[in-house]
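Dropping the structure in here first, questions after.
Just one protein chain is left out here, and the rest sit where they should.
Showing chain A:
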Amino acid sequence: MAKNMPEIEEYKYGFHDRDVSVFRSGKGLTREIVEEISRMKEEPQWMLDYRLKALEHFYERPMPQWGGDLSELNFDEIVYYVKPSEKQGRTWDEVPEEIKRTFDKLGIPEAEQKYLAGVSAQYESEVVYHSLKEDLEEMGIVFKDTDTALKENEELFKEYFGKVIPATDNKFAALNSAVWSGGSFIYVPKGVKTTTPLQAYFRINSENMGQFERTLIIVDEGASVHYVEGCTAPIYTTNSLHSAVVEIFVKKDAYCRYTTIQNWANNVYNLVTKRATCDENATMEWIDGNIGSKITMKYPAVLLKGEGSRGYTLSIAFAGKGQLQDAGAKMHHLAPNTSSSIVSKSISKNGGKVSYRGLVHFGRKASGARSNIECDTLIMDNESTSDTIPYNEINNDNISLEHEAKVSKVSEEQLFYLMSRGLTEEEATEMIVMGFIEPFTKELPMEYAVEMNRLISFEMEGSIG
């Protein structure tokens, strides 16, 4: 891809345009489209074979009949591959007012707003990007988009790709395996510990926010990494399906935290498969925020394969009018003395539905394993609902499992107390909700926490009365 040198005028923002050619696959999913995607990306034959095999599985596999109602999801109406520049295909005027308003409320700069709304090209600060890249390279860390990694790090890529989430895992993993594009690839070498989170430098990178992104993270022995992706801005897309796959390998004594916040437009089906595998004494933490979308089905999983390994999922789901958040976690205890903890916080309002759906599995070898599950739901009004659906599979006598579920409403007494100090009903309600999600926001990097609070505050507006 040729790059234009930045014009002086443009450069004052530290941004520049990219000149890219445009390809857009037609609607519907055929073998030809998959072949075309692979050809456009100049992929090796094994990847094309992999895609095609996955496609077969996608065709054969029935729609899941649990969780959300996916009967209105029409695979023929979806565009499976869009080159980033194609996203410039609309104008700012076409972007819905509510999306613009949210951008403003979040205090997102206009250049970024236009990018996020898909009306302007991929902006990224080359200066920031390059200095970050150099620092990481010095430490031996590989951090690039997944397509580039396939080209430049093929051996490493091939060793891990599809190994923790095979294409046959579920219908949507099969779909992603057939048409994936973009996402992040990270390799952290043995003993390397990053001190600051690896942010998607491309917070504003289109490939990273694609519909079918594929993320692969390998944390080698004794290494440590925190990866943050996503953003609280509403992700505006005319496409109605987001189906990502995230695979993570945490080796012996290594640590990985994966933080994501996603705020999809309310026409989007968000069906994501996320799974990590932990070797001996490794730690995996999923910090997962889900706002927006029509239906979200997402259950970050950890395979605790190594003795003494630990898994943690902290999630928050927010469902408003017409939305279903079916989210949770899966913990598979497959080795002795493994431990896991699941904290699920959900809020429903204006008729929204939230479900916690979780699985904790203790295998025969999981002696001394323990798990702790905590589900808290805050229901804002009488039309909104919540469900808690925990599954436990226990094949070992020597384990411990605790489950605590709590459903609460904003109580009259709490409101009276806060209002008696001069806060309006809206401010008081917001304060109670912020307090409820505080265990989540306090785990976020500062700028995300600030945005998250603004976003929830915005979501709460007009919910009174």
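As a working rule, a residue touches a chain if its C-beta (ideal position, glycine included) is under 8 Å from a C-beta of that chain, and two chains touch if they have at least 3 such contacts; residues count from 1.
Just so it is clear, contacts and distances are computed from a predicted model.
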Expected UniProt protein name for the omitted chain (select from "Predicted Zn-dependent peptidase", "Sugar phosphate isomerase/epimerase", "2-oxoisovalerate dehydrogenase subunit beta" or "Fe-S cluster assembly ATP-binding protein") would be "Fe-S cluster assembly ATP-binding protein"
Touching the absent chain in the whole complex: find that residue among A:28, A:322 or A:435.
A:435
Positions on chain A where the hidden chain makes contact:
411-414, 416-425, 427-428, 431-432, 434-439
